[in-house]
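Excluded from the complex is one protein chain; the other protein chains are retained at their positions.
Labels A and B are assigned to the chains in the order they are written; within every chain, residues are numbered from 1.
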Amino acid sequence: MDVVLDIGISGVLMGLVYALLALGLTVIFGIMDTVNFAHGEFLMLGMYAGYLTYAYLYPEPLAGVPVAGLVGMLLGVLAYTLLVKRLLSGPPIAQIFGTFGLMLFLRYGALAVFGPNLRSATQGLVVAKRLVVGGLTLDAAKVVAAAGSAFLFGLVYLMLRRTKLGLALQATAANREAARYMGIDTDRMNLIGWALGGATAGMAGALLVNFYYVSPTVGMVFSMITFTTVALGGFGSVPGALIAGILVGLIEVFTAQVISPQLKLAVIYTVFFLVVLFRPRGLLGAR
Amino acid sequence: MLRVRRWIRTIAAVLGLIVFVGTLPSAAQETVKIGVILPLSGPLAPTGQELRRGYELMVDIVNNVYPELAALGLEVAGWNGIPSLGGAKIEPIFADSRGEPAVGADMARRLILEQGVVGLMGAYQSSVTQTVATVAERHGIPLVNSDSSSPTLTTLGYEWFWRVTPHDMIFDDDLFNLLDGLVEGKAPGVPAVPKDSIRRLAVVVENTEFGSATGNDIVNRLAPERGYEVVEYMRYQANSPDLTSETARLVNSGADVYLFASYVSDAILFMRTLALRGAKPTLIWGQNAGFTNPDFVQALGPALHGVLTRSLFIAKIGEVRPIAAAINELYRQRYGTNLSEESAREMLGVLAWAHALNNAGSTNPRALQRALNELDIPGDQLITPWQGIKFGSRRPGEKNQNIYATGMIGQYQYNPETGGVTLEIVYPFEAATADMVFPFPGWD
Partner (left out) sequence: MALLNAQGVTKRFGGLLANDSVDLAVEEGQIVGLIGPNGAGKTTFFNCLSGHLVPDAGTIIFNGRDITRWPAHRVAQAGIARTFQLVKSMGGLTVEENVMIGAFARVDDREEARRKARQVLELVGLLDVADMYPGELPLAVQKQMELARALATEPKLLMLDEVAAGLSPEEIEGFAGLLRKIHREKGLAMLVIEHVMEFVLPLSERVYVLAGGRKIAEGTPDEITNHPAVIEAYLGEGYARAHKR
């Protein structure tokens, strides 16, 4: 019983982080039906932004969160204006190859600039700290990352549901052409979607720096899980990303615990595969 | 027409130049060419460079007189080239395998047929070494390996393949020698411990060839042979985003000893997660790889106090072996870093070649084969705490394996005064550089 609770909580904590990662991807997809294959690399650069802030400016990884958010946002804006926008007039395959190329460019660019080494934050408010809550020992860094994820998720969700901009983004996602005739500048909505996607990925990266290593290839570790989360929740669905993220986190820990650690990704992908097979729109996807 | 003739003339001139340059070294004729196949490009390029440095430094020591090293008793340091070959210098010829078996074999063929090398070294990845070995076998050219650790290489009956360094099963043996030594009271500074305090093992390996080779050898061979109980054999997903569940499983297994075969990313995550959980096994050991990586040390620092790792070479050996200290100093002057496991490996290989060439007194392949088969270099010539280099068999079916080769086991020890973490040698016991910290102190 204790183990179930212990493991379950850690699954939910990681799940919230996956959800935040999935959020940016699903928003971009929702708005413009483009899969950003470089999303994991946005995360990676967010991690570097967070880590470098920590290493050279202020020895607290949490201080890197806003910096990484800005870096991520800038990255999203640049990726959209310099690359994706030009690909929109081409066939969908051009967008796939375009963002795939961006992924390779960023990954190997980071390898060239930062070197292959793994870097880790070793001090900070929540780095390597325990949080004891009602007899349970939790990783403070993960609790903070999960809380940060939940907070950002809530913020984005409220923005989408409650503001003029949010409704405009949703309208663009729902029907781009109709939105345009309602006076919505849908090109600008694309840009905002990419900025939002980049910013959330960047901030997720900086939150990870509290307990995860940073390396040029770290994007790979998370991108498969992120894509799975988005597909599971339903491409374009924001609440779906949240539920799927937590689900993936729980499947991961319980597979490792009950079945076998080497099968955990296999089980996640199987669930994903079954969902694609029997419910192609994902758990909460539209249409 | 005119233009064609000019082209032909240019090409002829270039070809002539190539032929001329190609004949230059053989015209000099005072060198002994040894071909070295290494992964010099591709993902392992940095490792390839490390290996190459070790090779180059030792060749330099053989080819030129180093009085300070000679004074410490290093025979080859007094040489000016190979004495019995009239002072012929060893000429290294590097070839890039790109880490691919087929490319490695092709390079071996070219080195033999086009460059006329008298011997080969390399090729780091066991899969590449194996294809190179088949080429060496076919052409009857000796291949002396000091950088591949797959146990099978010395069980294939090759007549032209010798291995100077230990293979993975020897490294696994070392671990159990350490465990048995603890029970027998042989570990430095640790009184004999009851076997029950280290009997229950958890074996945690990544789900790759590397992981399962180590895992299976421990679980299927050594643990039953030496009377230990494996309470958890965990093959985990390499490069995991999270290892909380795995760690919980490990802690709940109640094992005394945690044994890991992990690369650096997972090694960092495992140690961090174990620390947060306050796990307290009596011993933690890592199978090299991630556990000797500088990034691992940077990430964890003092939290590593008491963690053990296997390594072929630990620079601290200089404290008990003056020759190793002097060579390490030379290496530092030249390259700015300590001798690493990789550079140490190639130095041992070149050393074996130098003695074999000198003993043979000829570059004739048969003479070299005999010299290698009969090679017996005493331990005091080495930078490792071995009894020497002598090829033979330590287990059934094995051939041309250095029977004295062993690994080292280091322990990370935190010094609160300096604030630094050093890797001290605790095995082989007679080469220990510090008292062993036992049991593992935990993370509080």
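The working rule: a contact is a pair of C-beta atoms (placed from the backbone, for glycine too) under 8 Å apart; a residue touches a chain by one contact, two chains touch by 3 or more.
Keep in mind it's a predicted model, so treat the numbers as computed, not measured.
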Discussion item. Just to confirm, in the complete assembly, which displayed chains does the hidden chain contact?
Written reply: A
Worksheet, complete the sentence: Out of A:140, A:179 or A:199, only one touches the absent chain, namely A:179
Worksheet item: Quick one: which of A:21, A:171 or A:208 touches the chain that's been left out?
Response: A:171
Discussion item. I need the residue numbers on subunit A that touch the omitted chain, in ascending order.
Written reply: 162-164, 167-168, 170-171, 173-175, 177-187, 286-287
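Criterion: only the chains that are shown with their structure count from here on.
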Discussion item. Taking the mean of the C-alpha atoms as each chain's centre, how many Å separate subunit A from subunit B?
Written reply: 40
Worksheet item: Where on subunit A is subunit B touching in the complex?
Response: 3, 6-7, 10-11, 14, 18, 116-120, 122, 128, 130, 137, 139, 211-213, 215, 220-222, 225, 249, 252-254, 256-257, 260-265
Worksheet entry | Contacting residues of subunit B [partner subunit A, same complex] | 46, 207, 234-237, 239-242, 244-246, 248-249, 252, 264-265, 268-269, 272-273, 275-278, 293-296, 298-301, 303
